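Quick one: the structure is below, and I'll ask about it shortly.
Complex shown without one protein chain; remaining protein chains in place.
In order of appearance the chains are A and B, and numbering begins at 1 in each one.
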Amino acid sequence: MFDQEILTHNLMKDYIRDLVEKGQRVDGRGLYEYRPIEVINGTFTKAEGEAWLKLGETQVLVGVKADLGEPFPDTPDKGVFVSNAELLPVASPTFEPGPPDEGAIELARVVDRAIRSVDAIDLGSLVIVPGKLVYMIFLDMYVLDYDGNLEDSLTLASLIALGRSEIPEVELKENGEIEVKESKRKLELKDIPINFSFVKIGSKILLDPTVEEESVSDASITVAINKDGKVCSVQKRHGTFSVEEILNIVNVAKGKWPELASIVREAI
Amino acid sequence: MPLYVERKPERLITEEGMRTDGRLPHEMRPIKMMVGVLEKADGSAFVEWGGNRILAAVFGPREVHPKHMVLPDRALIRARYNMAPFSTPERRRPGPDRRSIELSKVIREALKPAIFAENYPGSVIDIFIEVLRSDAGTRVAGINAASLALASAGVAMRGLVSACSIGRVGNFIVVDPNHDEDMWGDSDMPLAMMMESEEITLLQADGTLSEEEFKEALDLGRRAIRFVYEVQKEALKRPYYLVERRVV
Partner (left out) sequence: MSEVVLLVRDKEVVIPGQPLAKGKIRPGKDVYVDESGTIRSKKLGLVSLKEDEISIVPLVGAYIPKEDDLVIGIVSKVSGNTILVDIRSPYQGALPIQRRAERVDLRKYDLRVGDVILAKVRSFDGASSLILTIDAEGLGKLESGYLLEVDPAKVPRVIGKRQSMLSILKEATRSEIIVANNGRIWVKPPSVKELIALEKALKKIEEESHVSGLSDRISSLLSQELR
């Protein structure tokens, strides 16, 4: 994705490590505390549903667009749902313009997985003519300002954007023509699968890492929890975790779900 | 298969000059500009112009990568114009298309004359313009945003570059064409100038304009740009006098 080494220096590494061993963080937060989350008001896109969200100084903009098309051959009775993430060069001196690299692709897939695992969007309800015509839902995630934890911020923004989405209703006429109606239908969220990202520094686990904490971390992982407290998707990135650490992480994530879910609900 | 069908309006402009959005020929759409919207960029600006939402960011002067592109006597200036997939009614595939590549070039050429590149030999100044929402006139709005981003990054400049488009709809020369006029009008002329010296740094046109019409368009453009310049100036100074007011 970008050379994290460029961002770090040994003072940062040592200072953060020492602080974390004492259970403290450079910005004064608790180990399992989120930075302030803000959903910005306004219309910034031509999406069917959008959300501009801030998590600390990380800023993301997600837009949901709908189109009509053919379903995938292996799922003729389901609408199409495609996720894409872009690490815009405006977001960080380390992001270069160009097609998504492995980091951006992984990000999109992690967000997508959380949503898909619990069928947060009922793809079956997006079928117009099975095997022939379905709605295609595009989730485009734009990273505008990078200060760590893109997984959680993009997931929150995506859920809000999806929950706010209204897509034009469509009628298939007898002569085979498609009429796009004036009326709209809401793309309902059937679940709120939220991603929680953690890093390990030394022996401690931290929630919602900043970009510095990510760069000095020994390991990182993201788990998604849904409304029933189930683990719906997991992605470990670099480093190693013990079984105990993972179980603790899941426990913390479950405990945090209500707080973040209410932010999503309020924004929708 | 599109979910959105564009319909050409019956009349683009009435005999009295009333346009599809209710404006008269010399009226501009509402404009709002602000700087400092991004943390990581060296300079940034956000422009709301009609339905446009445009974000610009500047990094630099900074080290050049790849090294072989270094210019020994001045800064390398790079610009990228990009449209978000959700910026248009029909989703756009991410990535540069031919239009974006052309616009990136003319935008770079519109901004370059204003920059004292010789102050920063061996470095690069990167300009990024992201169109989040498109509503006709994105390249001029982008140039305005980029000028602000450059100034707020502390880049040495001869002056701000200000831009506006002028169009022709039938017999009317109109300022700041809207989407309908851009799509179905008779001519579109984006124009950018360094206001202080009145030098033109961007000039493009399509459609047809008689010599008279061209002259009228340039004149109207100059006046419109003067107005845009004042908006830019205010946006750059605003954070400083807001602080002054807050503190006193």
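Convention: contacts are C-beta pairs under 8 Å (C-beta built on N, C-alpha and C of every residue); 3 or more make two chains touch, one makes a residue touch a chain.
Small disclaimer: the values here were computed from a predicted structure and weren't measured.
> By the document's own contact criterion, which visible chains does the hidden chain reach in the full complex?
Hidden chain contacts in the full assembly come out as A, B.
> Which one touches the absent chain: B:26, B:62 or B:78?
Per the contact definition at the top, the residue touching the missing chain is B:62.
> Write down which of A:9, A:184, A:238 or A:265 is the residue touching the left-out chain.
A:9
> Hey, which of B:46, B:120 or B:172 is the one touching the hidden chain?
Counting the whole complex, the residue in contact with the absent chain is B:120.
> Among B:4, B:184 or B:241, which one is in touch with the chain left out?
Final answer for the missing-chain contact: B:241.
> Even though one chain is hidden, which residues of chain B still touch it in the full complex?
Chain B touches the chain not shown through residues 42-43, 60-63, 70, 72-73, 75, 114, 116, 119-124, 151-160, 194-197, 233, 236-237, 239-241, 243-244, 247-248.
> For chain A, enumerate the residues touching the unshown chain of the complex.
5-6, 8-15, 19, 24-28
As a convention for this text, only the chains that are shown with their structure count from here on.
> Could you grab the centroid distance between chain A and chain B? Build each centroid from C-alpha atoms only and quote it in angstrom.
31
> So in the complex, the part of chain B that touches chain A is made up of which residues?
That would be residues 1-5, 38-41, 44, 53, 55, 57, 59, 62, 80, 82, 84-91, 94-95, 126, 128, 130, 132-134 of chain B.
> Which residues of chain A touch chain B in their complex?
Going through chain A, the ones touching chain B are 43-47, 50, 57, 59, 61, 63-69, 84, 86, 88-93, 97, 99, 133, 138, 140, 142, 144-147, 167-168, 170, 178, 180.
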